[in-house]
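Only one protein chain is missing; all other protein chains are in place.
First chain written, first letter: the chains are A, B and C, and each begins at residue 1.
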Amino acid sequence: MRLVDRHGRRVGHSSFTAPDPARLVELHRAMLIGRRFNQQAGTLARQGRLAVYPSSTGQEAAQVGGVLALSDQDWLFPTYRDSVALVAHGVDPVRTLTLFRGDWHCGYDPHRYRCAPQCTPLATNASHAVGLTYAARRKGRDVAALAMMGDGATSEGDAHEAYNFAAVWNTPVVFLVQNNHWAISVPLHRQTAAPTLAHKAVGYGMKGYHVDGNDAAAVYAVVSHALAEARAGGGPAIVEAVTYRVDPHTNADAPQRYRDPAEVEHWKERDPLIRSERLIRDEGLLGDAEETERALAAFGAEADAIADTVRERLAGAEELDPRSLFTDVYATVPPLLEQERAVLADELREV
Amino acid sequence: MRLVDRHGRRVGHSSFTAPDPARLVELHRAMLIGRRFNQQAGTLARQGRLAVYPSSTGQEAAQVGGVLALSDQDWLFPTYRDSVALVAHGVDPVRTLTLFRGDWHCGYDPHRYRCAPQCTPLATNASHAVGLTYAARRKGRDVAALAMMGDGATSEGDAHEAYNFAAVWNTPVVFLVQNNHWAISVPLHRQTAAPTLAHKAVGYGMKGYHVDGNDAAAVYAVVSHALAEARAGGGPAIVEAVTYRVDPHTNADAPQRYRDPAEVEHWKERDPLIRSERLIRDEGLLGDAEETERALAAFGAEADAIADTVRERLAGAEELDPRSLFTDVYATVPPLLEQERAVLADELREV
Amino acid sequence: MAAAPGVSMGEALNRALHDAIEQDPDVLVYGEDVGPLGGVFRITDGLIGEFGPERVFDSPLAEAGIVGTAIGMAMYGLRPVVEMQFDAFAYPAFEQVVSHLAKMRNRTRGAVALPVVLRVPYGGGIGGVEHHSDSSEAYYTHTPGLRVVTPGTPADAYSMLREAVECDDPVVFLEPKRRYWSRQEVDLPVRTEPMATPVVRRPGTDATLVTYGPMVETALEAAETAAAEGRSLEVVDVRQLAPLDDGVVTASVRRTGRAVVVHEASVFGGYGAELAARIGERCFHYLEAPVLRVGGLDVPYPPPKLEHHHLPDANRVLAAVDRLQWESEWTDDGEGRVRP
Partner (left out) sequence: MAAAPGVSMGEALNRALHDAIEQDPDVLVYGEDVGPLGGVFRITDGLIGEFGPERVFDSPLAEAGIVGTAIGMAMYGLRPVVEMQFDAFAYPAFEQVVSHLAKMRNRTRGAVALPVVLRVPYGGGIGGVEHHSDSSEAYYTHTPGLRVVTPGTPADAYSMLREAVECDDPVVFLEPKRRYWSRQEVDLPVRTEPMATPVVRRPGTDATLVTYGPMVETALEAAETAAAEGRSLEVVDVRQLAPLDDGVVTASVRRTGRAVVVHEASVFGGYGAELAARIGERCFHYLEAPVLRVGGLDVPYPPPKLEHHHLPDANRVLAAVDRLQWESEWTDDGEGRVRP
């Protein structure tokens, strides 16, 4: 499924229509912010100011397209790869990096942002999304969820169990699978023999959608549709967004060991930002040529500003109190942890 | 897919043909033995001579049809429900009951019978079948495997992972799912929203077959076909055999709590033995009426004899040496276990 | 048939679930076969009938999925009580338990609490075939963030399960399945001591038996026999295994000077190692004899016909008590061991 091709030209589709111009512009703007964010975080990682960063450069359309389709009360269940999705969802960009900076595990209050912690154990977040939407429905709230996972993660038993629970309980979850062709060094054909990952939906009695993941308009349209269906009781769905991880798995990765640079070049030509910018220009979605330049420059400046703020705010060291290690293990600090806290305080005094 | 209907009449099928008459008779004979075995074991369980017995009455066609399709070098990976399959596979009937009698965990040498231990943790045996056939192929042996599981077990992550490994590695495994409509007290519609369990194959790029599991001819034909394809490199397959668990889950179960006796009656009319006997009679597969009576009576006598032998051999208590508890934990008994063995010997002397 | 006197542990648990569901609309019960069947041990008997399938229901058969969805529900304010059908069938959920259930509060600096109760019938003694009798407590007690509790009496079963459901921490609620049928005279509802505190089940002066769950009865039986033989054993029921409040245990052993730790699990690396190590450290100057451990053999759980060799009974406990170097009877063999 594709609505905008790599040259920015619209492609007709029988069941889906592209979002309206304002939304197309909004998608582009969010991708631009995401791209700059990825670059900034990558730089910080190279400088050692983040412990690690898993970049999603090249995947901005899949993340932004999925997240912008959420309604105000909906929840996001992201992975470590999805910082751009979090930013688009409204999470404070600096707080999406708390994990990678090593300050704490989750940098934000999940309730405040309707966003679960970035999940590292693969596919384990998917059943959380099922449970949360089940609970919300029971409480009479119209809450859907977007559960994100990679192509590799679909091989895990947890993915299977979550799909199945969602389908049997008919909970409003859309599973957004970013098929970026690689699970670290393992290519998709060593991960599955299925025609597409969207085909997995068949085995759960769900709908599966196979979408050009570098076409933000298509991802947005399909996820919106799937969310609306799910919300209306039509059942959960799998959306496979076919995209590509242009950067290494993380800054610690060595992609030259396992993939051909030509493959990366191939995908760079399909960059989601190129096509959305072309569409905007060709169709004049931001007005005439001059207005367009000005607006795009403003977006660029906004993206730069966000990236700059992130850099600056990360420069100030967060105050990390080692006593906080004991605070939130249990609802109240049990006696043994009180003792350990006292011992640690002694140790720290001695140093 | 069905080749013989519940009245014992053949049903034409475009891609599958029924096995030859000798094989049809063999299937019937094995089912008869299986049915009597189920009855005998059930009786022994009611008498307290088995700790527990999960009967497969009503499922004989699925088990026998699947197992008789195996070649001499092939392996069987059964569950606790599959004693009849083991017996048809050639495992000493008494030794299939060792587990349920509580003498030991596995009563037979898996290598001798090319049969893994009866597996209780659901779906966990499936990946073993994948690994074993992978290994055999690497050693240049033409070994396929039949991995058995129930409808409920397909919900487990282990089922998913095994299907996927088999498909990606292209190992010759046929996953035989006995859909007996219940996982203890949980009906199929609370287990999956898929049109059929065979549809699950799609998500792995495998073939899926949906078969009347009370039609031994059909199960045999489909499993044979799937094994041949898998052996020839055509990939693994899921065969869903639709059948019914006529007895309680085990003798400790209380099915009146969760299912309508009318449902059981409905299925009893579809008993696999009724239809195979009708076919044999109607088509004269065992000769004229008199020859047929004689032959069927002989099968009945053989089945009774096997059941009697089981009862008698189980009457003689097996010698259980508590020191054997320590023998096969590791390849050699480590010092700590030697000490424990000595302590236990002391305890036993004191009693 | 006249009802047996008192309340069985199974009935107490059933009543606790009943009352919890009744009193808090956010409580719900699900798992494998907990609906119309009432669970394979009937602990959820009648609940679906009384409260309907919105509150009590059967889920698909997948333990990681059960725990994962419970985590998600708890994130949105429900209080799910989920059942793992048997100890060994909780292992598929191990990643969800260790990597999420135990850690979510800590990961989110307290923003997300997970008031989930994971009910696990555990331990042997019921003649179950393989994988139905594991004592898996040590896997959970070494996992910070989990509360691990196990009742030893029907009254505690009721009270602790109510407390577990009310607790804002995830609770691994280990039910000693062989004691489901043990009865006690008690009026429900009852509230016993807070679950975080060990209790002295029987006072004594000569040695302390430290135990929990299925072995509480066994230890009391041993103490009874010992009393008849003139030896006074104190029995401490730990109840909440983690996080442990070791004050009661320490005080008891300092008083008696001797301790035997008793559990059903294999001794090696079992929870009893923690108790013994801790007693050894905290009571060093009070100990008249080494702290001994009595437990299951260090072998996979045996088949039904051999399980009685594995399971500690009162005799095995008393044999250990006899080895506690009662001066008049024992001398050191020079090897750190002491023989009569």
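Throughout what follows, a residue touches a chain if its C-beta (ideal position, glycine included) is under 8 Å from a C-beta of that chain, and two chains touch if they have at least 3 such contacts.
Computed from a predicted model, the values in this text were never measured in an experiment.
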Which displayed chains the unshown chain touches: A, B, C
Touch criterion as defined above, residue of B:E60, B:D82, B:E161 or B:E240 at the omitted chain: B:E161
Contacting the left-out chain in the complete assembly, out of C:R42, C:R55, C:H142 or C:R202: C:H142
Missing-chain contacts mapped onto chain C: 64, 88, 91-92, 94-95, 98-99, 102-103, 106-107, 130-131, 134, 138-139, 141-142, 144-145, 242-244, 250, 254, 265-266, 268-274, 276-278, 280-287, 289-293, 298-300, 332, 336-338
Positions on chain A contacted by the hidden chain, ascending: 51-52, 80, 99-105, 120-122, 152-153, 155-158, 183-186, 190-192, 252, 254, 257-258, 320, 322, 325-326, 329, 336-337, 340, 344, 347-348, 350-351
Contact footprint on chain B, counting only the chain that is left out: 104-106, 109-112, 116-117, 121, 124, 126-136, 138-139, 143, 157-158, 160-162, 164-165, 168, 324, 327-331, 334-337
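By definition in this document, only the chains that are shown with their structure count from here on.
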Pair exhibiting more inter-chain C-beta contacts, B-C or A-C: A-C
Intercentroid distance (Cα basis), chain C paired with chain B, Å: 37
Chain A and chain C, separation of their C-alpha mean positions in angstrom: 41
For chain B, residues that touch 2 or more chains besides their own: 155-158, 190-192
Touching two or more other chains - residues of chain C: 59-60, 62, 64-65, 92
